[in-house]
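The complex appears here without one of its protein chains, the remainder shown in place.
By written order: A, B and C. Residues from 1 in each chain.
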Amino acid sequence: MNKSIDVELCGKLADSYGGSVTLDISQDGLSVRELFAAVSSAYPLLAPVLAGGRIRACVNEVIVPDDAMIHHGDAAALFPPVSGG
Amino acid sequence: MNKSIDVELCGKLADSYGGSVTLDISQDGLSVRELFAAVSSAYPLLAPVLAGGRIRACVNEVIVPDDAMIHHGDAAALFPPVSGG
Amino acid sequence: MNTHVEVKQTAFDPSACLAEFVGRIGDEGAVVSFTGRARGHAKDGALIEALVLESYRGVTLASMRQIAADAHAKFPITASHVIHRTGRIAPEEAIVFVATASPHRRAAFEAADYLMDRLKTEAVFWKREEHASGSTWIEPTDADRSDAMRWSNSLS
Partner (left out) sequence: MNTHVEVKQTAFDPSACLAEFVGRIGDEGAVVSFTGRARGHAKDGALIEALVLESYRGVTLASMRQIAADAHAKFPITASHVIHRTGRIAPEEAIVFVATASPHRRAAFEAADYLMDRLKTEAVFWKREEHASGSTWIEPTDADRSDAMRWSNSLS
């Protein structure tokens, strides 16, 4: 049975589809790498920027590497390059 | 006829004789170099520090070189190394 | 570690921050502050109506705390203060306030400088300038990145 996950889109990533998008994911979850592919496929306007190598994934308030896993219920977000000050 | 001049002593120079000393000077005045010698002679506790090469003379609110002249009525002062902040 | 790190949703007064900071330190001889303020005009002269800063949950505050901790590890400072706005910021309002205290003038300057370089490039915020013709996302400039690189060869 598939489940869904909301992925928050931060900064300029929200320009195309708003501040979050929903994905169907399997019960086993998916890796960050698979998340990027799934988002790019379902929301094609995000594909170029996700392919640029500068977007980081954040799961449950921790920035995670490409092989980290994401499951239903996790708070997932995509971060473009940050800039404070 | 000799005249006198008050020489203000700033900072640590005031430790021995207070904040100013009086010198008799000729009507023609004297150079800064001569002022140092006259002060050293009349106020011998100041001689070592005046000989150290780090004291500057100030005449009428301008720091002046060794060959500048000082006359009766001028506001003369001796400055040890300064330190703000 | 004597540091105060805070994200503010509303306008704040940098001079009140400095007063608060000085009020909680001892007899340190050197206090440096930096205030970053929203500009009213872009580089091309266009009027900027507001700067909008977005943060993300606890991650933003955690990133600021890490940067403050790194500054304390790297420089002999005794106290620091790091305040950062989010939300919509009008021109001339403060975006960020940083203060450092140390017995040593150079340490206080360098730590404040370091905090700002790191905040510019690593604090978790996204910002855009709003102007009449739309809005522009602002990312760290090359100068920001090279400023931040100055410290990396001696990072602990």
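The definition used in the following text is that contacts are C-beta pairs under 8 Å (C-beta built on N, C-alpha and C of every residue); 3 or more make two chains touch, one makes a residue touch a chain.
In this text the structure is predicted, and so the values were computed from the model without any measurement.
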Here the chain that is not shown touches B, C
Which of B:G18, B:P48 or B:G84 sits in contact with the chain that's absent?
B:G84
Write the list of chain B residues that the hidden chain touches.
8, 10-12, 58, 61-63, 75, 77, 79-85
Touching residues on chain C - with respect to the absent chain
13-16, 18-19, 22, 26-41, 91-92, 103, 105-106, 108-109, 112-113, 116, 120, 143, 147
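In the analysis below, only the chains that are shown with their structure count from here on.
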Centroid distance [mean C-alpha coordinates] between chain C and chain B, Å
50
Where the CA atoms of chain A average out and where those of chain C average out, how many Å apart are those spots?
28
Among all residues of chain B, those touching at least two other chains are none
For chain C, residues that touch 2 or more chains besides their own:
none
